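For this depiction, one protein chain was excluded, whereas all remaining protein chains were kept in their positions.
So, chain A:
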Amino acid sequence: MSGRLKVFLGMAAGVGKTYRMLQEGQAEAETGRDVVIGYLESHGRAETVAQAAGLEVVPRRRVDHRGALLEEMDVAAIVARAPELCLIDELAHSNPPGLEHAKRYEDVADVLAAGIDVYSTVNVQHLESLNDQVAELTTTRVRETVPDEVLGDADELVLIDLTPEALIERLRAGKVYPAERIESALNNFFKVEHLSALREVALRQVAEEVEARRVVGPGPPQRRDEERLFATAAPAAIGERLLALVEPTPASQRVVRRAWRSAQRLGTDLDLLWVQPPRELDDGEAAQLEALRRLAVVLGAHLLVEQGDDLVATVRRVARERGTTYVLIGEPSHRTALQRLLRPSLPSRLLAALPGIDVRIVADRTRREGAEPDAGASPPRGEGGAR
């Protein structure tokens, strides 16, 4: 029987993931469980070292890498020791060449397969799907990544949260890095705006994981057949997700606006997809794409740019990957009589390619007959505008 994996997730180094992992390990040991430390990276932090006191440490093995002697986790020794619970720090760590696995999460899989429970730690920027987003937010890219499935497959995910101000305070107090690294860290990664953004990403990630577990979890046993049927059907019906097809043109902004309002009403996420034809962007398109990107950030939407010369096939693939339930498109461009005769319209092709997904065409309402423009129209009160 496989062991259980519990991951402590944080927004950045220094929030206390390792400390909390050790704290929970100590608590487990106090209840009589056999707990060992498989790998600990204390970074010389006195509090962390103190928290590890009393726990057995499986000795590391030494590996020669390009003339340097490195100390790495000894998976074979852990499996041979066969504790009930093993604490393994830094899930995203890359092993030097020559070991059984390239990555530590693969080592952890071996330990779990041996029936040993594992507690581990990771920072949000190491998650594969968030790597680009975090690099954009913080201008710092990490090379060591963990596939999202590893987190998805974890039995428990614990967010170690700290306000950016508190983390900076810890950094200044020398509790995160040694004195000579503090100034550089403050000037680069550890800025309030970076940490706030990372914190938001970490909170979202955990919220999504929790939601996913809630939706697909087995739930309590159902007695009646119809209850069982509901439990099976509900996961597919609960989560709406909108996908708006856009192009780098001003007209797409209207589609985005309308799609965003629909997403708000449904309380769901919005994806924007541009299927980029396989050619270079001209300056105008590049500027419009950048404007769309900025709009997506303000609205909290996800802009996806996928290269492809088959629009419908790309939309179908993305819709499947993102769990889309609604597709919104702008008014199709004018087609000549011959084009209309030779090929079905885009909405028709999308309907055929996306069974079970609503396809909605966003009209230009300013062209509605009898529509009276009103520049003085104002949004509902109580929304808290900028001024």
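Here, contacts are C-beta pairs under 8 Å (C-beta built on N, C-alpha and C of every residue); 3 or more make two chains touch, one makes a residue touch a chain; residues count from 1.
Here is the rule we use: contacts and distances are computed from a predicted model.
Within the choices "Universal stress protein", "WD40 repeat protein", "Electron transport complex protein RnfE" or "Sugar ABC transporter substrate-binding protein", the name that UniProt assigns to the complex's undisplayed chain is "Universal stress protein".
When the whole complex is considered, the residue among A:42, A:94 or A:196 that touches the unshown chain is A:196. Considering the whole complex, the residue from A:188, A:264 or A:307 that touches the absent chain is A:264. Looking at A:1, A:68, A:179 or A:298, the residue that reaches the missing chain in the full complex is A:298. Even with one chain removed from view, chain A keeps its contact list with that chain: residues 137, 193, 196-197, 200, 250-251, 253-254, 257, 260-261, 264, 287, 290-291, 294-295, 297-300, 333-337, 340, 364-367, 371, 373-381, 383-387.
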